[in-house]
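Removed from the display is one protein chain of the complex; every other protein chain stays in position.
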Amino acid sequence: MARTALLGRLTWRLARVAAIRRETPRCTTLVLEVPGWSGHRPGQHVDVRLTAEDGYQAERSYSIASAPDGEQVELTVERIDDGEVSPYLVDELHAGDQLELRGPVGGYFVWQPDLGGPLLLVAGGSGVVPLMAMLRHRANQRGTVPTRLLYSSRTAADILYRDELQRLAAADPAVRVTHALTRAQPPGWDGYARRIDAAMLREVSWPPAERPLVYVCGPTRLVEAVATDLVELGHDPARIKTERFGPTGA
Amino acid sequence: MDDRDLRLDGNAVAGLLAEVFAVEPTVSWTNCASCGASNQIGALLAYVHGMGAVLRCPGCNQALLRLGRAPGRVWLDLRGMRWLQVEVETG
Partner (left out) sequence: MVGGFVSRGFRGRRRGGREGAADPDRLPPGQYAEAGFPVLTAGPTPRIEATAYRFRIEGLVRHPHQWSLDELRALPGSTFSGDIHCVTKWSKLDTSFGGVSVDTLLDQVEPLPHATHVVAFSYGGYTTNLPLDDVRGGRAWLVWEHEGAPLPPEHGGPARLLVPHLYLWKSAKWVAGLRLLDHDEPGFWETLGYHRRGDPWQEQRYWGD
C-alpha cells in the first residue's frame, strides 16, 4: 500500500523555470526544476503563490501535467483573460525565473497502475492536465490497464497534447482517446461535435458491470453533470473521483 | 455565477490542510455528525476563498470542517464531523 503520510508539515519552496512551452493559443506548459522534490503521484497538484513588491499575494492551484520524473515538474496553465495569476504565469514568466510553490498535494485524486481499472478519464478543457499525468505515468510504467479518455474542448486548436495523445493511442491498443469539440469542428471531423452528455458517456465508457475507475476533471458544472450522468447510467459513485476546477470555461 | 460554479472538491484545500496536518489530508475519512455519511476529505464539497474554507457533506451539506485563515494562523472547527480518521505510521 502506498505510504500516505508526509514527513513533517508541508511548506512553501522555490522552483526554477527551466523552460516554457506554448501548447495552444490559451495554454502554456511551465517546465520547473524543484530542488528537493521527492516525487509526486499522477493527479496531484501544487499550490502556486505570487508575491508583489508590497507584499500582496495571490495563490492558485495547478495540476501537475508530468509523470514523476526526478526533480522536474511540469504545469500546464490555461490563461484566464481577467485572471490574476494565470496571465502572469503565461505572459510574464521567463526561463530562469523562480516560482514559489507548495506540494505535491491532493492524494485523493490520484491514479497509479496498482489501483487497476479499467480506467475512464473524462476531461473538460484544461481538466485534461491531471489526467495526462496519469496517462504519461501509465506509459512510462508500460502499464496495461485498459484506458479510455473522453476529452471535451472548444475547438481543435484548443486540444492539449493532441499529437502526444494520438501517438499514445496508436502505440497501445489498450488506450482509446475520444474527442468532443463543442464550439467548432474542422472539415472531416470524426469525433463528437457537442458537449458531453449521458448518451456520449454510455457510448464511450465501459458498462457499469466492468466497474471502471473514473476520474472526471474540468469546470465545476461539467464535472457535476458528468458525475451525475455516470451514476444515473449505473456506475458506482464510490469509484468516481472528481476534481472541480471552479468556474473557468472550457 | 453562484455556488454551483464556485464549489470545488475537498482536494482543493489539500495544500492548506497539509500545512496544518502532518499527513496527506484528502484521503482521510470523515463521518458527518448530521447525516452519518462517511466520505474522504477529497470527496467533500469545498467552498474556498480568502477568509478560509468550508468543507460540506456531499449528501446533506452540513459543514464538516470550517477553516479560518489569517497570516501565520489557521483556525479549525471540526464540530460538524463525528470523527476524522487519519492514517499514521504503524509500529
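Chains here go by letter, A and B, matching the order in which they are written, and residues are numbered from 1 within each.
Operating definition for what follows: contacts are C-beta pairs under 8 Å (C-beta built on N, C-alpha and C of every residue); 3 or more make two chains touch, one makes a residue touch a chain.
Just so we're clear, the structure is a prediction, and the values are computed from it rather than from any experiment.
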Contact set of chain A toward the excluded chain (per top definition): 12-14, 50-53, 56, 58, 82-84, 88, 92, 97-100
Residues of chain B in contact with the chain not shown: 1-4, 6-7, 47, 49-52, 54, 56, 61, 63, 66-70, 73, 75, 77
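In this text, only the chains that are shown with their structure count from here on.
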Touching residues (chain side chain B, partner chain A) in the complex: 1, 4-12, 14-16, 18-24, 26-27, 40-43, 87-89
In the complex, chain A residues that touch chain B: 4-6, 8-11, 45-47, 61, 102-103, 105-109, 219-221, 224, 241-247
